[in-house]
Every structure is written in C-alpha cells, then in structure tokens.
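Structure first, then comments.
One chain of protein is taken out of this complex; the other chains stay put.
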C-alpha cells in the first residue's frame, strides 16, 4: 500500500482534476494511473511534474520512442519496479517490439556490468575522451 | 592510477594483441583506450567482453546510435565517470548532436527524479501494467 | 518471505529478549517490528545495531525528526521499500505533516535528478567548494 | 574536463545571462558555479532547473537548512562528488555546524547500512506500516 | 507479473530447450527457475548468459561458494530482491551456514555505510593505495 492516499478522479479537487483531465486528453484515455493519484496529494508537485514530463518526453531532436526506451533503461538501472512496469508498457505502446525490448535489456545489462568493471580497475580517462568536442 | 597495470600494445602477449588488433581494425583506429588495457590483465575476460560488446552494441532491431545513447544513460544513472566520458564521445562519433545530448540528459534526470518519487510513495502497479502484452 | 525465520517475542532467547524489551520500553509499545525479528537471528548484530540506532538517531545537534527525515531521504535514494514504509511512519509519529512529506519528496527528487545531470556533464568542482571551511 | 563547454558570464547569450543574473542577485554574489555554466549549453533546461530549484529549496513546511541537509544526504547516497562538495558548502553557509555535519553523516551511514541489511533479509512490511495514516 | 511471458519447459523451442536441458543436467534437477524462463524470450541472450554464468561462477582461483557469496553481496548492494532470494538459497546449497550468512550481511552493511561516509568526507586516496602492486 502507498504512503499516501490515492486521489481518485471523482474525489479530485479542481486543481488536481484539471491536471487529470489534461493527462487523459493528452493520452486519449479515460483513466489515470496510480503514480498521478499519489502525486495528487501535493498538487503543485503534480502540476509541475506533468508539465515537465510532457515537455521532456515529447518530440525533439530525439523521438518519443527513443526517449521512452532511455527512460526504461534508467528505471532498470535504478531498480524502480513500478517505473519498469509502466514505462515498458509505454514503450510498447509507442512501437517497441520484442526484439527491441531484448536488445534494450542486453545493452542495459552490458553497461551495468562494464560500469562496475571500469570502476573496479579505476581506469583513468584517456586524453582523447577529455572535454567537449572542439569545433 | 588504476588497480592493475595498463598493458600497452607493444607489451601485449599474443592472445591480448589479437583482441587489440580486432578492436583497432573494427574501429579503424591505431590506438587502444585504457579500459581494454586494464582488462588485458585478464585475457579471457578481455576477449569475452570485446566479443560480447561487438555483438550487443552492433546493428539489430535498435541502431548503434540508439544503443550508444542507452549505454550513456545507464552510465549516468550508475555514476561511472570514465564510462560517461568514453561513451558520450562514442555517441557523438555516431552522430549524437548537442540538442540530442541535452535531451538525453533531460530524460535521464527526469527518470532519476521520478523513479525515486514513485518509490517514496510506494505506488502500487496498476493492473493494466501487469504482465506481458497479450496477443 | 524473509531469508531467515522471524524470531517472535515468545521464542526469543534471553539475549534477544533483553534487546526486544529495551526496544519496547524505549518506544513505549508492546510489539516488535519485523526488522528486529529478522536481525535477531544474529544476536550480536541485533544488540550492536539497536544500541547504535538509539545513539545515532537520538537528540544532538540535529533533532530526532530532522534525523528521521534524513533517514527517509536516504532510504528513498537507495530504493529500500521496507525502510521507506517504516521510517515514513516513524517521521509522521515524530511530527512530519503532509506538507513536510511532500517537500521532503520534492527535495529528494530534485537532488536525484541534479546528481545525475552533474555527473552527465562531468562538472569540475569549483575552487570555492574545495576543502573544509577555513576559520 | 566537462563533456560540454562551460559558458562564462561574459560569453552568455541573453536568455542564459538573464538566468545568471537572477542566480547572482538571489544569492547576493558576483560569480556563477560550474554546474550552471555547464547546464547553460541547454538554455531551456537551465532556466527550468533554476526556477524549480528556487521553488523546491525555498522556505515552506521545511526550512531551507533542513532541505539543504536532505539534499546533501541524497547526494552522498548517490555518490555525486560535485554535489557533495557544493551542497555541503551551501549547508554550512546556511548554518550547519561541524557537530551537525557529523550527525548528518552518521545518519546517512546508518541508513545506508540498514537499507541493505533489510533487503538482505527480505523483511516483510509490518501491517502497521502499511498505507497512509488514517485520520 | 513479469514483463515477458515465462517460457515453460514443455513450450520451449529447440534452442531454448537445449539450454534448459543443460541447466537441469548441470544442476542435477528437473526444473528451471523463473529467471531462465523470462530470459528464454531472447534465446541468444539466454544461451550466452548461461554459458557465461557457468564459466564465471565455476571453480578457479576462487571456489564456487566464495563466488556465490560475492554474488549475494552485490545483489544486496544493488537491491535486487529476486537475486537475493535465489543466490542466498544457492549459497546455502553450496554450504553457507547461518553464522556465515550473518557475517556476510554484517560485512555488506559495514561496507555500504563506510562507502558513503568516505564519499561524504571526499577523502583523497593515499599515495600508498595508488596504482597496482609493483613487483
């Protein structure tokens, strides 16, 4: 059980309901997932988080599916079970197939392994990798 | 300084030199970065790691640039400084521009934040997110 | 289910019972939570942990509520579900209200995000932040 | 060296300079620390991050010093060296004394230890810790 | 529920069944645990992972029980609940007694605490600890 009550749509105060309505309209669904119902206990955090999420995860130099897969990768690296469940579903809804899912997991696993191997050896950064690209 | 000596190309025993040669040939360069020079202290781990990296990071359902950006994202989430330096350089070499780099960091940061917010609230997984997609 | 049996009060050997009694007396309750029942499988670790926890979490330069909120923050950052549940309850028992809980989560989330953004950019430490304060 | 150029005050484009000016005015200083100079490569992320930081870390149900110590605690738990250096300095500037610093570190260390001990034993959450407080 | 279907023995395609048969033969059991049934959705990852696990965890300079306890320690440090449950059982099957289990957890907890204390103080590495041993 969560550490705060989940605010259902019908119980939402106006400023929360406004965010819920925008979430449902943006996603074209008629339900709200539990993350937002928990965050709704702190309306300012709810509103700020939803508007940032829309902006950060929307189309840009990277497409929404690539961003969603990066989000899943970080959630796996941080071991957030809810986040893995919800964003893996979101990535599939945006077109991630089973082969892509398997490759995503293979890359995350390889990086998790080699991140630690590098740290175990205390590998010094090569000069060629130092600093930003020179133009 | 590293916890093991860095094995330079000219000092590499045959089984290590063979891996170094394949790394340089595959990348079209004439140098080896420090990670491999450290790993070379354990030739079996070196050979196995390089062959897996080639296979996992190569073209598949996901393209090499997408895989490289996922690798960078996991390295950031795990706080591996060497890995961030080397794979950010690799992603740029594969075509990641500055706008894409900024969006990658924004997505990693948002996921890092919300992973913890979700755990703080102990949000229960919605039924709709449970289990694999039914076909 | 836990990886060790939970030692109930009525089954506790004398050296474990003595710690249980001190926990209940200190807290003014007549029950023991599962963490201690698991730790009781290793009585020395149980006794040492309880005495340290009493000393570290007690009043000092920081008050017990501030310490409890710091404990919750670390538990969120480490993704320890049991710890989040038990120490959020403890912080509330010590006076953390809903607004404070929301702000705690907002700070933890912001730090989790910016910790990773800083590492992604490999930001060098400013000279002004180097070393202890000079008096 | 950082993965992006550090944008100095004199080289800042107008939208970056406006944020720099607000940072300096808010803090009553005439310099900008490296974190912001790196973030300035992505002006939208810079502006959004600064405005959120001002709001989240400002006075509320929790005072700014308590929030700063929570930020330091999370930065330690995440092993972000730059963040530890800069926010420990900020906490001292807001009044954290050496005794409080020692207690903060002791609480973070105890939590880091017990978070893992709890997970090692797979301790089930007690019913009394389940869910939000009932009013 | 998992994010992929669990492939049961009777439903396994030939290349998966071959790995399952080797797992059961190597372990002298007639069942497969859920990790492999999930990994079986990506047969190449399954085969590669099993063959690496056999090689890495087998006898060498370190005995299999020591390797299994190191695996448990890392799983605790990473907070992987399934891994803690399965590898604690594996370590017991290889001879880890209750006293050893308690000491393993005590060492992991101490390291988790002191790792963070060291980072909190930003302790510089002593010259004597720099670099590999000189022979």
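Miscellaneous remarks
Lettered A, B, C, D and E in written order, each chain numbered from 1.
Everything below uses one rule, namely that a residue touches a chain if its C-beta (ideal position, glycine included) is under 8 Å from a C-beta of that chain, and two chains touch if they have at least 3 such contacts.
In this text the structure is predicted, and so the values were computed from the model without any measurement.
Shown chains touched by the undisplayed chain in the intact complex: A, B, C, D, E. Within the set A:81, A:98 or A:126, the residue that contacts the chain not displayed is A:81. Within the complete assembly, B:45 is the residue of B:29, B:45, B:93 or B:128 that touches the hidden chain. Note on the undisplayed chain: of the listed residues A:17, A:94 or A:122, the one touching it is A:122.
Interface with the hidden chain, as seen from chain D, comprises residues 79, 84-85, 88, 98, 101-102, 105-106. The missing chain lies against chain B, touching residues 3-4, 41-42, 45, 78-80. Where chain E meets the missing chain, the touching residues are 1-4, 31, 33-35, 38-39, 45, 49, 52-53, 56-57, 60-62, 66-67, 69-71, 73-78, 80-83, 85-86, 89, 92, 97, 99-100, 102-104, 106-108, 110-112, 114-126, 128-130, 133.
We adopt the following convention: only the chains that are shown with their structure count from here on.
Touching chain A and chain D together: B, C, E.
In chain D, 1-4, 45, 52, 76-81, 85, 104, 108, 110, 112, 114-117, 119-122, 130 are the positions where the chain touches two or more neighbouring chains simultaneously.
Chain-to-chain contact here is organised exhaustively, every possible pair of chains being in touch.
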